[in-house]
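Every protein chain of the complex appears in place save one, which is left out.
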Amino acid sequence: MRTFLAVVSFSLLTVGFFAAYSNYGIPQIEPAPPPEVEELDLAAMSMDEFVALGARLYQGRGTCTLCHTELGGRAPLLEEAAAVAAERIADERYQGEADDAAGYLYESMVAPSAYVVAGFGKSGTGDTVSPMPNMATGSVGLSEPEIRAIVAFLQDLGGFEVTVEIPTEAVEEAPEEAGEPRPPFATPEEAIAEFACGACHKLAGEEGELGPDLTSIGARRAKDDLRRAILQPNADIAEGFEPDLMPDDYGEQLYAVELEMLVDYLAGLKGP
Amino acid sequence: MRTAPTTSKRLRRAALIALAAVLLVVGLGLTGADIAGFGPGTALAQDVADAPAYRPAPQPGPGDYPRVAGVNSRVVVWLAAQLHLWFAAFVLAVPIFVLIIEAIGMATRDERYDKMAYEFIKVSITAYSLTAILGGFLLISLIVFYPDLMGYLAGIFKDSMFYYALMFFVESACLYLYYYGWHWLQGGFRKWVHLTIGLMLNAAGTTLMFLANAWLTFMMSPDGVDIAGALTGGVWEAMHNHLWNPINLHRFIANIAFGGSIVGAYAAYKFLSASSDAEKAHYDWMGYNANFIAISALLPLPFAGYYLAAEIYAYSQQMGITLMGGIFAWLFIIQAVLIGTLFLSANYYLWCGMGRSDGAARYNKYVKYLAVVIIGAFLVWFTPHTLVLTNEELKALGGPYHKYLGPLGIMPAKNTAVNVMILFTSLSFLMYRRANKIATVSWARAGNAAQAALFSAGILNLLFLGIYHGYFTNTAYKVAASVPQVLTTLIIIIASNVLDSFIYRGARQVAPLHWGRIPDRAQYALFLLAVAFTWLMGLMGYIRSGIRQHWHVVGIMRDNSPEAYTPTLGYAANVVSLGTILFMAMVIFVFWLSQLGAVRTDAAGFWKERGA
Partner (left out) sequence: MRRIPKIPRLLQAVLVVVFFHAGFVLVFDYLLAQVIPASLLTMYMFFVVVGVFMVFTFTEDSAREMVAPIKALVEDPSKRRTRNVVFAIVPLIAGGFAYNHMLPRFEAPLELRSIHPAPPSSVKIGDKRYNLLTLENPFRETETQDPERFAELVAEGAAIYIANCQYCHGDKLDGKGPYARALNPTPLNFQDIGTIAQLQESFLFWRIATGGPGLPDEGAPWLSSMPVWSDFLSEDEIWKVILFLYDYTGHRPRAWEQG
């Protein structure tokens, strides 16, 4: 028994030493959390912001600087990338289809093997295959606007005018998840806030003017009328207001309980 | 002792039938696997029309990860996987060296080897069912906590998973035949049958490991699937992905070292609690052999590790940099401390073992030089590239880079150091073997000079390669130097052992060798070896899995669970420590069980008396 206890305490001490060293002997670095999938508001973006977005992606989620850096020499430096694009396109080793600098840069990210800078190819392929992954897929997985933003950044980096265009709409949204239906709203206020009724109607503290004032609608309309006004907004247009403004798909967006909840709520609004 | 000829004949026939049956099962297993599409696309092409299309990988959201019993699902799966792996490594490794020891015993006709081999396998037999239980627990935890991932993997690997399950029958059959038939299948032809069963046991076990390795390497370096994760290239491509063989090799070698160290701990424990000198002598001998196995497998392990790391780089530079230069960089300092511990305790055990004979005292004075070199190389090895500095030190240095210690932090220095450490460990071993002998061949002097020249030239070559290629050429050559360094080390180890065996052919013993004459401290070195090995395996298992970061299947299936983040090293070390303690508790239980069968309690008066 003595031997047993001695051996057990010796082993526990050893484990304790290893654990203590790992906890206190080395600096504890809190790794960055997994990258979020950022949503881009491209419409409201100036070119400077677009370039800045590219710079963020270049240094962050795109993980470009892991290889494109002075240290290590794993991949060519990109300061001159925009400048040499024309030369590259004219090069006989060029396999791609781009005809301008922006196109060349874009292509270099989604089809890196189109032109492999001498000395940077996968070993044994004689500079015909690039070790770089496709930036649009795999673990990096940038969207098209994001890749364009990096092109913009690279053009700016080289001191050139940015010729790439900001895409006006998000070209390829991540496929909508077919998953869970949303849970129904618990209160009419929540539903009104979510569907932004107040943007057009005077309702619930909002001052919308595109649609009729609803603060005293319960005094003027019966429940059946209200229900129809939500489901088929163009069936009956209140005087002085434009038709076709209100979306007509609330019947698909609302659950039945929510519709009834809203109708009850509106019917209860009898004005001040 | 001879049995009657008729019995012998019947036995032989029975053995042959058993052998044929097992071979048939293995054969069927393999061909069946081929039919199911392991061969590149043969079967697929046939029924491509009516085969259901492979679905892409699911993309579960944060809500798709069940919370069960309020436990942290990652930690549960982590511990289950690690414990299963430890036991699996143990039960896979033991039959490998048991078979080798048995064969040595058969070749030398030295019965001690046979007895030791039997004792080794006896120790592992209870661990076998524990491996299966933990495997089941791991599987259930994975299905419960990560249903989408397991559904996806099972969709791709359904054939190999099915054959994996079937292989268990083969392995169990072989194991039980091998173990329970040990004393039955003795002598001449029967020994050959027994050895064959042992070989099949190993083939089955290794096949099992390779199959499971394919699934986890698929998660690290997926192949044979398109970017959405739908299978396009066939199951064989998915299995034969980029990191499969590097992991197979690395695990195969590491398992042997690990198994050796665990058995060594068993022998050490038995030694410490032994009451008679004969028992002590037996367990000392067993511990020595276990240590020898562990160290022989440990020496080539760093090279297998380089190969694996190089292949990770080749597969994805990003993954490679995350591994070596990113958040995991400090993990390699911990690893250095642990591997250093392994080398130091192995050396210490060898030095202590020199006390078994009186002839070794001649060599005692050299030990301190060995120690200085090994410790020195070790210090170089674990010097971190980024030093932890106080503000005052920072001020005094004028920056965080140390002019003289900085260069020790990079790979060329570390490669050189570890090669020197390996060389000197083999020198320790050489010295141990020479300790009690005096060479009688006429050219002994010349032979010794040749040995000295060999080692000096080798060490000079290592230093030259490390220093010149590491510091005086441009970056591209730094990695290139490690291959000639490894070759240098391997050549010296092999050449010096061969040369020594010639020099000491027919050598005279100085004094008799007393097995069992070794201090208790040396046994603790064996425990240290086992604990450090277990812990190290846990740590490296963590990084192997951790470099996937927030991916279930890298680049294809993202991990959206709340635990997808990478923890700090301290947290990981705590989980590993917990796992190690659990593993040790279970191993102690297993060892206790293995000797329980021989314990008899005399319960006189309990049973009712039968009329005599």
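We call the chains A and B, going by the order they appear; numbering starts again at 1 in every chain.
In the analysis below, a contact is a pair of C-beta atoms (placed from the backbone, for glycine too) under 8 Å apart; a residue touches a chain by one contact, two chains touch by 3 or more.
Please read all numbers here as calculations on a predicted model, not as lab measurements.
Across B:67, B:158 or B:395, the single residue that touches the chain missing here is B:395. In the complete complex, the residue from A:157, A:192 or A:230 that touches the missing chain is A:157.
The chain omitted from view is touched by exactly one of B:354, B:439 or B:590, namely B:354. Interface with the hidden chain, as seen from chain B, comprises residues 337, 340, 344, 347-348, 351-352, 354-355, 361, 364, 367-368, 371-372, 374-375, 378-379, 382-384, 386-405, 519, 521. Contact between chain A and the absent chain runs through residues 25, 27, 29, 69-71, 77, 79, 156-157, 159.
We adopt the following convention: only the chains that are shown with their structure count from here on.
Chain A and chain B, compared by their mean Cα positions, are separated by 44 Å.
Residues 59, 61, 63-64, 227, 269, 272-273, 316-318, 321, 327, 330, 333-334, 337-338, 384, 388, 475-476, 524, 527-528, 531-532, 535, 549-551, 554-556, 559, 564-570, 572-574, 576-577, 580-581, 584, 588 of chain B touch chain A in their complex. Chain A meets chain B in the complex at residues 3-4, 6-8, 10-12, 14-16, 18-19, 21-24, 26-31, 33-35, 63, 66-67, 72-74, 131, 133, 137-141, 177, 179-180.
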